[in-house]
Each structure stands twice: as C-alpha cells, then as structure tokens.
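The complex is shown incomplete by one protein chain, all other protein chains being positioned as in the whole.
The block that comes next holds chain A.
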Amino acid sequence: MDRRTGVRCQYVTTAINVRNLRKVYPGQPPVVALADASIQIRDNEFFTLLGPSGCGKTTLLRLIAGFENPTSGSLEMHGQSLIELPPYKRPINTVFQSYALFPHLTVAQNISFGLEMLGKPKAEIAATVDEMMALVKMTEMADRQTSQISGGQQQRVALARALAPKPKVLLLDEPLSALDFKLRKDMQLELKRLQTETGITFIFVTHDQEEALTMSDRIAVMSAGTIRQIGGPRDIYDHPAERFVADFIGDTNFLKADVVSVAGQTAMVRLASGQTIAARTPEGADVAGSVTLAIRPEHAGIEAGSGGLLSGTLGEVVYFGTDTHYHVALPDGTAFVVRQQNRPDRADDLATGDMVSISFAPDVGQVLRD
C-alpha cells in the first residue's frame, strides 16, 4: 500500500525513471557530479533528494529539468526518453532556489507566463491564474511588482508560477532555504498540502534532514555523486544502511560489535560488554565478523548502577527543555549519548561521575554496511 494515498502498490506507476545517469564536467581533473545514479520516482509522490552540498542532488534535478545534458545513462518520463528534449518541451516545471521571478512582470503576469507560452486561450489563462493565486493566497497581490512583495510571498508566487501549467512533475531546488525559521515551518506544511491537493509528483532537493523527514513520501540520500539509500523517512531514520546515512540524518551512536549468527534480516551481535543482542541488517548485505552497530540516542534508556547491556561513567548531562542528553563514556573509551524525554514525574537523579547502565530493546540497533 502506498503510505499516503492508500492506493495499492500495483497501481503505482513510475513517473521518472533514472538509470545509470552520469554527469561529468570537463576540466583538469574532470568533475564527476553524478556517478551512475538510478532512481524510480513514482507518480503522485513527494520525493526528496537529500545530501550535503556538492553531493550531486542539484545536478540530478537540473538534468531532469533539461538545463544540463547527461554524459551517459538514460532518463525517462512515463516511458519516454527526456534526453534530447530541450527544457521548453518537457512537461516539468521548476521552483528555483533564487525564485527567478521575472522582475519586469507583475505577480499575475509571472504566473500566467507558462500558460501564455503554451498558447492557452485567454479565458483559460485568466481562470487558471485566479485559481493559482487563490491556491497560494496571493489574490490581493496580483498587480504588485515582484520587488514589492516579501520573500515568503515571492516564494509562493514562484510556486504558483510553476504549478499553473499543471506539470506532471514539479522540481523544487531548496526552495525554503532563503526563508526564516518560522516561515520555513509554515511553508513545509503548505508545500505538503499543495502536493496532496494537486496530485503532482514533487521532486524536492534539500540539505535539511528535518525538512526531508517531515515532508517526504520517500527520500534518496546522496553523497559524492552517488545514491546511498532510498526509502521512506522511517526506513531511512530507523534503519540506515550505512555509516554515512546514519551520521548525516539525526544523531547516532556507533558501537563496535561482532556478528555471532545471522538469520534473514536479523543478526545476533556480541557487544564489547560481552552481552549478545539482536540487530537489524541492511537488505541484501552479507554481514560477518566485526561490524559497526548504530543506535539512536532516543532508543536507549539509562539508569543508575551497572548490569545493563552496556555500562559506563556518566559525563555531561545537558538539559534541552523537551529532553535531556546524557553523555556516557564506555570502558573502551567510546562515547555514547542517551536522550530521554523530560516528564514531570521523572526526577533527574543522575549526576556526573555516576556509574550508569544503558539498555535498549532488541532490533533497535542497526548493523551498517561498510
């Protein structure tokens, strides 16, 4: 089942099919911006390309939009190749990071631009522009110059302009990065609402993991021109396949462990303390010998004494309002952070220097691919 629409998976079709797509910029030495990336992006999906700057996510977006030509590989939309099609022949629109609003046109003229270029009848253009301005709540600003409206409003105009021609796919290149915190939070919800209402496939580029986790149906985590992991926000967060993903998204504790036995997706691993516990393994990976185990700080519990799965000396205790972070030094020198929600009924009776014991449920640990 598709998480959001409830449509059975067999009805879900691929909107954008990227296979072994490669982009090399000539130079000394040549720069490989995208190294043989493959992704299937589904219809009506909110898909996010997440990664640090320079990871190739914007290059991939620009290849889909047609602003760049790939060095090799294939790029299809609903089974038809997009390569060789100039941007103006692709039924794909883009929301630019800088918004790229036309400064010599009014808000309404910006929104109607794509429709005019498509040669739509005047009445239809007027109706669509009205509809779009209502959708992004900009109706009163129709005749303003784009320089006379705020950043958040410019953002909404850019969105309406890209949505007006009713593209099959909407590309969004870090559209929220220029907004302040509060506005960004509002726009996240707004974007999600627009995507659900219009049913258009959104491909969203961001380096902000929180943005990716809150809005996406699926996320592709990218690094150094390659795709490291594709999955739903929960899969990516709870079951990172490799150290880069675990490290990039959220906070993670890394522990050395030895694999004792493997059964399907579960491995029994022995921790440094000698205790053995079940952990998840990445799909299709052979794990054996010495491995790294990732455990989220909020998945672990802490109490005074020893005898848990792990024990160590409590270092810093940092109070964050909603929760408290306990920094524990394990006997082998590894640092381990436990995050616990603060509740009025839970007294904070742990102090720096105490011996503490850390515990976590079986299966919250994730064995990482090298």
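As a convention for this text, contacts are C-beta pairs under 8 Å (C-beta built on N, C-alpha and C of every residue); 3 or more make two chains touch, one makes a residue touch a chain; residues count from 1.
Simple rule for what comes next: contacts and distances are computed from a predicted model.
Participant: From the list "Spermidine/putrescine transport system permease protein PotC", "Malonate decarboxylase beta subunit", "NADH-quinone oxidoreductase subunit H" or "M56 family peptidase", give the UniProt name belonging to the chain omitted from this structure.
Facilitator: Choosing among "Spermidine/putrescine transport system permease protein PotC", "Malonate decarboxylase beta subunit", "NADH-quinone oxidoreductase subunit H" or "M56 family peptidase", the correct UniProt name is "Spermidine/putrescine transport system permease protein PotC".
Participant: Have a look at A:29, A:79 or A:103 and name the one touching the chain we're not showing.
Facilitator: The single option touching the absent chain is A:103.
Participant: Looking at A:56, A:70, A:114 or A:365, which residue reaches the missing chain?
Facilitator: Of the listed residues, the one touching the omitted chain is A:114.
Participant: From the list A:93, A:128 or A:195, pick the residue that touches the absent chain.
Facilitator: Missing-chain contact among the listed residues: A:93.
Participant: Quick one: say which of A:65, A:205, A:337 or A:350 touches the chain that got left out.
Facilitator: A:65
Participant: With the missing chain put back, which residues of chain A would touch it? List them for me.
Facilitator: Residues 65-67, 86-89, 92-94, 96, 98, 100, 102-104, 113-114, 117-118, 161-162, 165 of chain A touch the chain absent from view.
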